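Just one protein chain is left out here, and the rest sit where they should.
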Amino acid sequence: MKIAILDGGGRRDGNTQTLTERVVDGIEVSRFGLKEYDIHAISDERHEEDGFHAVDDDYDALMTEVMKHDVILFATPIYWYSMTATMKGFIDRWSQSMRQPKFADFREQMAEKKAFVVAVGGDNPYVKGLPMIQQFANIFEFVHLPFEGYILGKAHRPGDILDDESALYAADRLHQKLKEWTS
Amino acid sequence: MKIAILDGGGRRDGNTQTLTERVVDGIEVSRFGLKEYDIHAISDERHEEDGFHAVDDDYDALMTEVMKHDVILFATPIYWYSMTATMKGFIDRWSQSMRQPKFADFREQMAEKKAFVVAVGGDNPYVKGLPMIQQFANIFEFVHLPFEGYILGKAHRPGDILDDESALYAADRLHQKLKEWTS
Amino acid sequence: MKIAILDGGGRRDGNTQTLTERVVDGIEVSRFGLKEYDIHAISDERHEEDGFHAVDDDYDALMTEVMKHDVILFATPIYWYSMTATMKGFIDRWSQSMRQPKFADFREQMAEKKAFVVAVGGDNPYVKGLPMIQQFANIFEFVHLPFEGYILGKAHRPGDILDDESALYAADRLHQKLKEWTS
Partner (left out) sequence: MKIAILDGGGRRDGNTQTLTERVVDGIEVSRFGLKEYDIHAISDERHEEDGFHAVDDDYDALMTEVMKHDVILFATPIYWYSMTATMKGFIDRWSQSMRQPKFADFREQMAEKKAFVVAVGGDNPYVKGLPMIQQFANIFEFVHLPFEGYILGKAHRPGDILDDESALYAADRLHQKLKEWTS
């Protein structure tokens, strides 16, 4: 059982990162800080005669690595009531992967994995973050990736997340589950 | 009454573009194809001691231009049940603008404008695009930008939007309104 | 092709009724004003040993009639950001029908029908009515009833709906479609 963290954040030691690290404390995971990669915005060539052209960036190699994992934690601060553009840009590229031979069986592979979302926001995330959860649900449903759960946290300033006891509890519960799965 | 189109699309002559051009046919507008600009992902430095650092890209100049308009059309294909990462990346940077002297009175200025959303998607956008509309509503409310209306269209292959009569009607109605406003 | 209107409204000649009558103008339809029927709130006996008990009210006879139709228009004013309690109470009873021999093949029958929603509200229905649309989508999906479209209208005082040109247009389009289907 291999676990990947897709970190969409824009700040080191941000609240989302703090919460996510609590989830995986002491567990072997692969961390992918999306911001560290060069990922171009998708060029929508679905309808070009010769389909998508190869893109000279880090996406394919990164996605190839991600696909080797059984559990994917989508960890993103809530920016403007949804995932960061960095994370969205990564997901947007899936449209290309789904048409590439090297990602053949994209959905079949996704169907074998489990997805979790960890997201922290400052402006009433428990209500205003819900469209984002619905959006993730739609995304995962489209690629047949089972949506196993989500953790919403509320925090504004660095460290605030440690005051959100509900989020910490949910993190600890997910920690237990992942620990069982990996032992 | 100056009108700006913020085009978040990733394809020339895409369905969203077709629909948006119908809205502004014969009307003087400024077109900002976000993909043509170099806009870095936001580096969340809200909580750094010295705040956000200047970023060497096109964002500030672009945003300065956008702010000169009275009506903003957010035109985006629906990728993965929300706006494109390109458009999201532009909006994410507002967090920085709101703290910059050069965008002082950000909300006050936004409150004087009017926003419209034009979005076209292929997978049941009339239902699965609704979280995106709710997200836009949250965004606009936060910056006090009046959300005057939205047009959802359904299209998959190039040109399909011309078969969505409801979307075309809505485009024509918005066209009439903008024409009155600008005459 | 038989058409039924399920009218969840609480007012004669209300805006929702005006809009719905425009949809079916000159078309033969069955009108079911839910308020005229005696429909008890569901008594949740799913888990009783002997299941649901027969209820002495109008529901079964009404539902039997409704099931004879091929198109169902769910027409409801938006009260408190969702359908009226009258309409919800009718739908709540479906839980019972789905377990009754007299409604055997409930889902199979529903899968052959087409559903439309017509809903008019006063407080920003185009945004604040969206959770209701999502709820209807969930309901219809559960019973396998194809969700063919919805019309949202904005109106506060009697007759206001005649000023909502978008809603009128959508009503006229649905009118055309139903006319074709029934001719």
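For reference, chains read A, B and C in written order, and residue numbers begin at 1 within each chain.
The rule we apply is simple: a contact is a pair of C-beta atoms (placed from the backbone, for glycine too) under 8 Å apart; a residue touches a chain by one contact, two chains touch by 3 or more.
Predicted, not measured: the structure shown is a model, and the values here were computed from it.
A.B. asks: Which chains here touch the chain that is missing from view?
C.D. replies: A, C
A.B. asks: Which of C:58, C:92, C:148 or C:172 touches the chain that is not shown?
C.D. replies: Spelled out, the listed residue whose C-beta touches the missing chain is C:92.
A.B. asks: Determine which one of C:41, C:61 or C:111 touches the chain that has been left out.
C.D. replies: C:41
A.B. asks: Just one of A:2, A:47 or A:173 touches the chain that is missing; which is it?
C.D. replies: A:173
A.B. asks: Just checking the interface: what residues of chain A touch the absent partner chain?
C.D. replies: 126-127, 130, 133-134, 137, 147, 149-150, 165-166, 169-170, 173
A.B. asks: Considering the whole complex rather than only what is displayed, give the residues of chain C touching the chain that is not shown.
C.D. replies: The list for chain C reads 9-11, 14, 35, 41-45, 47, 77, 79-82, 84-86, 88-92, 94-95, 123, 128, 131-132, 134-135, 138-139, 142, 157-158.
Note that only the chains that are shown with their structure count from here on.
A.B. asks: Compare the two sides of the chain A and chain B interface and say whether they are made mostly of the same residue numbers, over half shared, or of different ones.
C.D. replies: Same: when the shared numbers are divided by all numbers used, the fraction is over half.
A.B. asks: Taking each chain's centre as the mean position of its Cα atoms, how many Å separate chain A from chain C?
C.D. replies: Once rounded, the distance between the two centres reads 38 Å.
A.B. asks: Would you kindly tell me how far, in whole Å, the mean C-alpha position of chain B lies from that of chain A?
C.D. replies: Centre separation, chain A to chain B: 25 Å.
A.B. asks: By residue number and range, which residues of chain C touch two or more other chains?
C.D. replies: 134 - these are the residues of chain C that touch more than one other chain.
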